[in-house]
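Here the complex is missing a single protein chain, while all its other protein chains stay put.
Take a look at chain A:
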Amino acid sequence: MSLPSLLRVRRPGRLAAEAAALLIAAAVAFPLYWMVLSAFKPAGEIQSTHPRPWTLSPSLDSFRRVFQQQDFGRYFLNSLLVAGTVVIVSALIAFLAATAVTRFRFRFRTTLLIMFLVAQMVPVEALTIPLFFLMRDFGQLNTLGSLILPHLAFSLPFAIWMLRGFVKAVPDALEEAAYIDGASRTRFLWQILFPLVFPGLVATSVFSFISTWNDFLFAKSFIISDTSQSTLPMALLVFLKPDENDWGGVMAASAVMTVPVLVFFVLVQRRLVSGLGGAVKD
């Protein structure tokens, strides 16, 4: 974990650098602080034209409004279900595909890799229109499936690309030893390779989780009439009214939507950093 000792040499500038780092950290964290603070502020303070960066009388009113008025719990579960399904299924499928392209030599292998790379660049937002008609034709509009399926496809190319490095890093000798010991190919795949690649899967999952959890466009376009199938971003919009925004409600809903992701990030933080290092170093 130690940094190059060279960069640690005491220099007059270091204290300044540390002060700058702390100041920037505070500035970067401020919007999140303001979100949580505003979620706990009573209605009167929210609508004060002289907002204070603290509150002396925190209240749960905004949260109560969010959970009572708008079937918010249902939206939360829907979001969790969509993101959870995408994370698990895309991780499994990407693991298989990454294994195929790194541990086997076959015709069209390079072509496939280039296609996965190109697929990452496709602006998925541009595909909203054809996907809308596709989901309509399959009767999937207004269902969670219309959110799960596209996100599954969109998170795959990046996941495969990222997992490649992790699967490659497992030595061939280990694989041969497993076969010599009589392990079948499936057994090697799931009982030896899978656990070894797991840290990479975690790092990859962060990305598919975030992109799915964040989805606003598809939720807005594909869930048109059945709001019981809606997800969190749509619930948030309810509090943004044309004439007067319910800022307390918006901030409380935002906090509820952000906190699970924050927890997830903090939990996998180390693996994410090493995962990114491993994926791009390769």
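Keep this in mind: contacts are C-beta pairs under 8 Å (C-beta built on N, C-alpha and C of every residue); 3 or more make two chains touch, one makes a residue touch a chain; residues count from 1.
Everything that follows uses one rule, which is that contacts and distances are computed from a predicted model.
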Undepicted complex member, UniProt protein name, chosen from "Transketolase central region", "Lactate utilization protein", "Putative ABC transport system permease protein" or "Carbohydrate ABC transporter membrane protein 1 (CUT1 family)": "Carbohydrate ABC transporter membrane protein 1 (CUT1 family)"
From A:20, A:60, A:77 or A:169, residue that would touch the chain that is not displayed: A:20
From A:77, A:118 or A:169, residue that would touch the chain that is not displayed: A:118
Chain A residues that touch the omitted chain in the full complex: 3-7, 13-14, 17-18, 20-22, 24-26, 28-29, 31-32, 34-35, 38, 46-51, 53, 89, 92-94, 96-97, 99-101, 103-106, 109-110, 112-114, 117-134, 149-150, 152-154, 156-157, 160, 172, 175-176, 179-182, 184-187, 189-191, 210, 213-214, 216-217, 221, 232-233, 236-237, 240, 247, 250-251, 253-255, 257-258, 261-262, 264-266, 269, 272-274, 276-277, 280-281
